[in-house]
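Working notes, structure below.
Removed: one protein chain of the complex. Kept in place: all other protein chains.
Up next is chain A:
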């Protein structure tokens, strides 16, 4: 369970890295007295060439640190490192894995002895904005401009899904590779739906009609775990709001714009979901944890579950043979939704970065270039059942059914893929408020106006609090 908790934490947190104006000078590194230490570390460099676009020293070793969580570490030891060594046989890769990223890495960053490539995630994640601000992350401009390792005629940046580079960009410069790609939607058991001849709805009327049918069959039609996963419900409400009024609605919310939460789109989304809660909620699920409700879904006691594409992998051990994960896009709420019913919320997450003050930052970047090759991305997907930001790397390959359906939904969405919101990681206080408000909305009678007003007040309280560092996005 700790593994899955880490996984969801990392995805939720890491999905939101981008576009952050990094907060103030690192106090902790200042304490360690090494923040302004000059570049006395000899950094390995080589000659740039077509074959060596990042100019690494082929003989210099690199050190990488991987977070040992829900994704495991096999992709690094069995795929990325052998691939890297195939091209650079004289460069020794020193590998280590940790579950305590900040505990093990922070002191090393502060003492100027950083590993070359770091996977920053898990519950002990480092505040990446602070790392950028302290000059500890290497500028990845040359990496993204370099040619792809195995996709002919394209730069690394050109091989990625739209928005992937931007999500790791701080003050105009890219510093992070957000490697994994999460698709959010409504998850259900395809076999159960086929058996009952339930068809996948695209309009809200069809959706609620189906929920009625499911309820009549004695199954909780839609649920989530109120005790620790209410942000899944926040995601559902926000996704519907974005479909009604485009992603701009969410951008306004992130930017703490007055009136953003009382926007008509948010109100309509909250009203629609509040109504679902009122009619179909199982009040005892307010007290349950994510694994408990997910298990109930695996037992066909819950039909729809709003979640990200990590769900299938997370539940792999408890999924019975009669259960086959599939994902559908959130249905349109109104007839005049600005985004089509196929529109999908999907975001890059899971930070990998090269340390600026390590012995061989260019080697660290070369390792990242290896990870961003099509071959490495495909193997990563096979091993972790998670898509990557390498566009189309998993196309036409047999992957798990749930991920296949997420991939299909993604291709059906076409250009209508939106990144979502960042307020939950920017302003933890607002995140807490939204979780509580979502629980109240769904389990306590569905008062949409109250939801909007509570969140508007919480948002403006954050806006007025000068001690909270503000971020904006466009």
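Keep in mind that, in the parts below, contacts are C-beta pairs under 8 Å (C-beta built on N, C-alpha and C of every residue); 3 or more make two chains touch, one makes a residue touch a chain; residues count from 1.
Please note the rule applied: contacts and distances are computed from a predicted model.
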| item | value |
| --- | --- |
| Undisplayed chain, where the name is taken from the UniProt record, one of "Acetyl-CoA C-acetyltransferase", "Metapyrocatechase", "N-acetylglucosamine transport system permease protein" or "Molybdopterin biosynthesis sulfur carrier protein" | "N-acetylglucosamine transport system permease protein" |
| Touch with the omitted chain, as defined above, among A:94, A:199, A:318 or A:469 | A:469 |
| Selected residue (touches chain absent from view) among A:286, A:303 or A:356 | A:286 |
| Contact partner of the left-out chain, one of A:139, A:158, A:206 or A:432 | A:432 |
| Candidate in contact with the missing chain, chosen from A:268, A:440 or A:459 | A:440 |
| Given A:80, A:127 or A:366, the one touching the chain that is not displayed | A:127 |
| In chain A, positions touching the absent partner | 23-28, 30, 127, 129-130, 133, 226-228, 230, 282-288, 292, 428-429, 432, 435-436, 439-440, 443, 465-469 |
